[in-house]
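Everything below concerns the one structure shown next.
Up next is subunit A:
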Amino acid sequence: MIQIKDLHKNYGKHQVLKNINVELERGMVAGLIGQNGTGKTTLIKSILGLTQFQKGDILVEGVSVKAGPEYRNNIGYMAQMGRYPENMNIAQLFDMMKKIRTIDKRDEELYEKFQLQKIAHQNLGQLSGGTIQKVSAALAFLFNPDILILDEPTAGLDPIASEILKEKIIKESTKKLILITSHILNDLDEIASHALFLQEGSLLFFEHIKSLKEKSGHQKLGKTIAEIMLERELKK
Partner candidate 1 sequence: MMKITKYLSLSILKSRFMVSYGFILFILCSGLFFLSNDMDKAIIGIHNVLLILVPLVVMIYSVSQIYQSNDFIRLLLTQPIKRKVIFYSQYISNTLVLLLVQTIPIALSLILFSDGTYLFPIILNLVFLTFIFSSISSLIAYKINEKVRGIGITIFLGIYFLAIYDGLILLIIQLMSDYPIEKYGILLSLFNPIDLCRILFIFKMDISALMGLTGAIMEKFIGSGLGSLIIYATLFLWAVIPLVFAAKLFNKKDY
Partner candidate 2 sequence: MNKKLSLFFFLICYSLFSLKANQIRVFPKNGINPIHAALLIAKDYDTLLVQTGTYAEGNILLEKPITLIGINYPCIDGKFKGEVFTVSANYVTIIGFRIINSGYSDLNDFAAIQLMNSDFGKFINNKLEGNYFGIFLHNSHYNRIEKNTIIGPARVQNKVGNGIHLWNSSHNLILNNHIKKHRDGLYFEFSRQVLIANNTSEENLRYGLHFMFSDSDVYYMNSFINNGAGVAVMYSHHVTMAKNKFIHNWGSSAYGLLLKDIRDSKVLNNEFTKNTVAIYMDGCSRSELIKNNFNNNGYALRMQSNCDDNLIRLNNFRANTFDYATNGFMVLNSFNYNYWDKYTGYDLEKDGIGDQGYRPMNLLTKIIEEYPTTIVLLQSFLSDLLNLLEKVLPSLTPENLIDNNPMMNPIS
């Protein structure tokens, strides 16, 4: 569904993404892993069209992201700590989004489970970080898109909300392509099928998590990754 071909991105002299080639398919839950500053968010933003890249291309269902904004009809995005106009309330925000994306088959499961209707008339400026995350998550899933891009989705969520979100991701995973970044590898362990590992702007590996675990013999993703990284260091 998403083809990334030979992607290069730099801010001035600073090379952020180098020669990335990857193909993501429906049914995958791809965990995007890497240290801070390795280009995870830049990669996501490139897919979303938030940042421009210098070389290569990204095709979403065969269409280049440079061709126009229509491909985003099929993408739901949850930003890392999103912020919204302070004087708009939740109801108005959802109302506006629904008017922007005129899609009929809506998925309001998260909206209901997070009980956002109870606080629908509170201004977004007055909400706590966790509640904002709930709003962002509900918005990402609202239009039942085929592709979901979630940037640190569980950060700031309370355990109950976090569980609700993970369940939702697992539930949707078979029908969609879901791309997640997270620092909490345990969270990914529960939901991700594939791991995309970025280091210093390059794609180190892209593999099925099961096969990764088999190779290393560890049961936890965290340890598996740590081991892989250690191996790499030793090779150098």
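Throughout what follows, a residue touches a chain if its C-beta (ideal position, glycine included) is under 8 Å from a C-beta of that chain, and two chains touch if they have at least 3 such contacts; residues count from 1.
Candidates were picked such that all candidates are chains of the complex that A comes from, given by their letters.
Note that the coordinates shown come from a computational prediction; the quantities given were computed from them, not determined experimentally.
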Complex member touching subunit A, one of 1 or 2: 1
Residues on subunit A engaged by candidate 1 in the complex (per definition of touch): 11, 45, 48-52, 68-73, 75, 77, 79, 82-88, 92, 95-97, 99-101, 139
